[in-house]
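Excerpt of the complex: some chains, original placement.
The first chain written gets the first letter, and so on, giving A and B; residue counts start at 1 in each chain.
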Amino acid sequence: MENKKIQASIEAILFAKGESVEVKDLITALECEEEEIREAIDHLKTMYAKSDRGIQLVELEDAIQLRTKEEFYDALIKITTVPRKQTLTDAALETLSIVAYKQPVTRLDVEKIRGVNSDSPLNKLLEYGLIQEVGRLDAPGRPLLFGTTEQFLRSFGVKSIDDLPQMSPDVLEDFKAQAEKEIQIKLDI
Amino acid sequence: MAIPVKLEVFEGPLDLLLHLIEKNKVDIYDIPISLITEQYLEYVQNMPKEDLNVVSEFLVMAATLLDIKCKMLLPKQETEEGEEEIDPRAELVQKLLEYKMYKYMSLELKDMQMESERYLYKKPTIPKKVQSYKAPLDYEALVGDSTLQALNDLFLVIMKRNEEKIDPIRSGFGKIVKEEVDLDKKQLEVCAYIEAHKKCMFTELLSEQKNKMDTIVTFLIILELIKVGSIGIKQDETFSDIEITYEKPFVKIELQ
């Protein structure tokens, strides 16, 4: 298939589906080599990046999806209905960060780190489709293991779990230093 | 330390501890355990007691704090190898650090979520033509390994099963029609028949009957007639036909 046609076909598919489309499905449907598809995706990305375009192509693990550019949000909310915000409680956010950074985790893992029973936030996150069951731990009772979903990547604007902001003791040290500095500043005033 | 009138809500005992550590501006690696324990207990005492599960989680931590406090009060002992004993607070500090790290990341996530909310996605708009498309059937897969012979064999099995289903005796009864039987009339009929024939076969009598109910009633009437001695019966062998003979004039019988 011609390059231009591959590109156009991918755009047509992404537009009509609206949802994310796996690269491997594109390979099958368009009967192309993976390389050709990857190339077309890169072209599309470059094309959308231009300033006269209102949409962009995002990658989510091994899937791609179209979405509007962030800068047009203010214009968009005037004319379209924006999906209702999912406000997560602090407990849910804490739980989610544990699942995201330590996945796969069991209920007990989360509970141990938070120091409190976390069934309710875990269930909420499952309900929101931000986390999912990903298997069972090979341990007595074979407890369920949880991981994050593609919806999680979308909702938090990351390509993959590896792209989550780094979490290291260094970061924490920085955070601490910063906090101390802030207090210092306040004290100085 | 004065307890604020309105108690702050904490996610859990670790959250409360972190709060106390930050509030007192002390080093997490060198927690003044007496002070923190005292404040922690003060908070727990004033906690709403509605949910015992929540309270118990906080109490477990209180016990841990008191345990650490006790250990800290004891003089430091060197182990046999001459190494210094591990700080009793070490495990708690580790837990607090881990929790703090995730709590920090959860705030990062919160920001990320808020930023991502500014991206809008599109609902599927699959053209009707595409939606209504039906993939052609793979007849080879559909038919599988059923051959014409298999179909033929199957048909024979069905026909055989069908024949077996029909009970040749009962199928002779024909359709069952719900019909009220006039007992008096029926009795008169049966009696008239036997009287007219003087001698008749049971099957002959039954073949006169239109339906199942008539047959049953006729049978009952015969039984009654035998009982009152109006007729006699004779059967040569089991399952053979029964010969009915007229014995004496009929009296009206009461069927129940």
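In this section, contacts are C-beta pairs under 8 Å (C-beta built on N, C-alpha and C of every residue); 3 or more make two chains touch, one makes a residue touch a chain.
Note that the structure is a prediction, hence the values are computed from the model and not measured.
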Write the complex's composition as a formula over the displayed labels, counting all copies in the file. A x2, B x1
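In this section, only the chains that are shown with their structure count from here on.
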Taking the mean of the CA coordinates per chain, how far is chain A from chain B in Å? 36
Write out the stretch or stretches of chain A touching chain B in their complex. 15-19, 58, 65-70, 73, 76, 80, 82-83, 85, 88, 90-91, 93-94, 96-98, 100-101, 113-117, 154-158, 165, 167, 169, 171-172, 175-176, 179, 183
For the complex, give me every residue of chain B touching chain A. 11-15, 22, 25, 28, 53-54, 57, 61, 95, 97-110, 112-113, 115-127, 130
